[in-house]
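Take a look at this one; I'll ask things after.
A single protein chain has been omitted from the complex, and every remaining protein chain is retained in its original position.
Letters A and B mark the chains as written, and numbering starts fresh at 1 in each.
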Amino acid sequence: MPEWVQFSAGKHFQDLIAHLSGRSVPEILVMPIMLAVILGFICGSSLILIWAERKVAARIQNRVGPMMTGPRKLAEFSMWTGGLLQTAADAIKLLVKELIIPSKTDPVPFIAAPVLIVTVCVTAFVVIPFGPALSVSDLNIGVVHVVSISSLTVLSIVMAGWSSNSKYSLLGGLRSAAQMLSYEIPLIFALLGPILLAGGLSMQKMVLAQREYGCWFFLPSLLGFLIYYVASIAEVNRPPFDIPEAESELVAGYVSEYSGMMFAMFFLAEFANMFLVCSVAATVFLGGWLVPFMAVPEQMTPGYIALGTLVFFAKTSFLVFIMMWIRWTFPRVRPDHLMNLGWKYLFPLSLLNLLICAGVAVLKDVYKLNGWGVSLASLGALVFVLLLLQVVRVPRPTAFLEKV
Amino acid sequence: MDLIKKIPAYIERIPNGGILMTGLDWVLNNAKASSMWYMLFGLACCAIELMATGASRYDFDRLGMIFRATPRQTDLMIVAGTLTLKMAPRVKLLYEQMPDPKYVIAMGGCTMHGGPFYHDSYSVLKGVDKIIPVDIHVAGCPPRPEALLNGCIALQDLIKGEKVGRQRDRPGLRHIDPSTNLPLLVRPDTGLIRPNQILMPDQLRVLS
Partner (left out) sequence: MSEAIAFYVLSGLVLASAWSVVRNENLFHAGLSLILCFVGVAGIYVNLDAPFLGAMQVLIYAGAIAVLLLFGFMLTHDLMNAKQERNQHAAGIFAAVLMALVLIGTIAGAQWYGSSGQPVKFGVESLARRYMQQDLVSFEVVALLLLASLMGAVVIARKEEGSRD
């Protein structure tokens, strides 16, 4: 097993500084610097993601999207090169906007909520392996860390909703709390399958386990991957599960009373969270930075690190793109349908997924069968079970839509 | 907050500060002009035209304009349609809920002088600039989307001419009664009494 991939980015940074200036960075400074780097990364990636979202939306709606902001010469070339500076302009504008704190709000939670949501986001990014040996800190509770830290997001939303002292914010906060609490459970259970297969919680171990397995974990736990993806769309409050900020009924949900920079922080966190859940999905189910058809070298090579990082970002961007696609294509789900879907369908199915994964793990580890073959067999078993469910006529996923 | 507003004035005093401020002006004005988020509301038939402008053929998003449903996050209010006296307090409230810097485009004849309702209407506010300051008037009944887009581009030019830290020239309100600080809907010189004289102050006092 190539140990070097668990090397942390903080160490790289220390080595680099030592190499350049011959001085060592004190340990206590490394983490703050790394967190600042993550914050910068989040801001940068959100700038790109927001632009991309608007372009994808425009393409889906047969428009061209932002074109006038940014280099005009490039915009003449194609719609995908227009408006490159749009998000930067938005950010600067939001910076100079007036900050309104309405007089009837509860100021402390009102101001703390956007700060908390960005902090949570930054902290959760600590364990994400952006490439081989490129996670800020490869904690050995990696997956649990992400899940538990991002469960605090709902706290920030509740705080925002309550302290705004407005009906719409409150309703948005309530809906979001209910939604996030119930979708967290299928989300965690869907992650349990790969955890079982990998036999560890650390993110880099997860990637290495997929290398050992010979196939990415979305194959043995396809159900888990789908459940995770659906539940994570609900977790980040994106359409079709955006009932907490539904524009047509709740103005803007819990962000109704936020203006200027504080709103920008919520906006930033939304996109950063989207990137976070997608990068977790890419790491846990799609092999993270593993380059397809290429062995991981035993020694650290900069080329492989670069390639791996590229592959990681490609996988994550693909998942993010699917999320945007879903957002602009599907209508919003009704709240009770949402709860039904989460509790009655996703949760039991995630248990089924856990069972399948356990079976695969036993066949692979105890009977020493080939990982690939076992995974394919598990897929077959899944299809069989689903067919069986069709035959014995338990309520089908569409049946509840007709009933209520 | 006051201090921040004074910073530009201080910067201009240092040598060559003017150049710095020009650069800053350019960046901020361009940012503001290319990201005018407008408020999602419409009052009458003009709103249909507003929607058409947002949709795929004309596409507001090209100018970086997207709608936000809450006034707290908008920069631009497009008053699209007939503003009735009953609705007027709400529109004024919405305007006041928007954070500075904020701009208003009055779209359609109704918002300028009452449009088709200019004569003999007891219920229509004849010109939204009686209650909120309007930057750009777009004529038409309804204006075509091209006209609205033209209005938006005119507003962008207006924003680009601003100076940071200076009070901007606003086309003010019309006919404000200095004693009550309320807009007058009755011509003060003739003292002509119309039904809305009784209606208006009651409705607008709630807000001021």
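Convention: a contact is a pair of C-beta atoms (placed from the backbone, for glycine too) under 8 Å apart; a residue touches a chain by one contact, two chains touch by 3 or more.
Keep in mind it's a predicted model, so treat the numbers as computed, not measured.
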item	value
Neighbouring displayed chains - absent chain, whole complex	A
Candidate in contact with the missing chain, chosen from A:Leu16, A:Val115, A:Leu181 or A:Val383	A:Leu181
Touch criterion as defined above, residue of A:Glu76, A:Asp106 or A:Asp336 at the omitted chain	A:Asp106
Candidate in contact with the missing chain, chosen from A:Leu94, A:Leu139 or A:Ile305	A:Leu139
Identified contact with the non-displayed chain, of A:Gly44, A:Gly199 or A:Gly380	A:Gly199
For chain A, residues in touch with the removed chain	28, 104, 106, 108-109, 139-141, 144-145, 147-149, 151-152, 154-155, 158-159, 161-163, 165, 170, 173-174, 177-178, 181, 184, 195, 199-201
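As a working rule, only the chains that are shown with their structure count from here on.
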item	value
Rounded Å distance between chain A and chain B, as computed from the means of their C-alpha atoms	40
Chain B-touching residues of chain A, taken from the complex the two chains share	54, 58, 61-69, 83, 85-86, 88-90, 92-93, 96-100, 247, 251-252, 255-260, 263
Parts of chain B lying in touch with chain A, wherever the complex brings them together	27-28, 30-32, 34-35, 40, 55-56, 59, 61-64, 66, 68-70, 72-73, 75, 97, 99-101
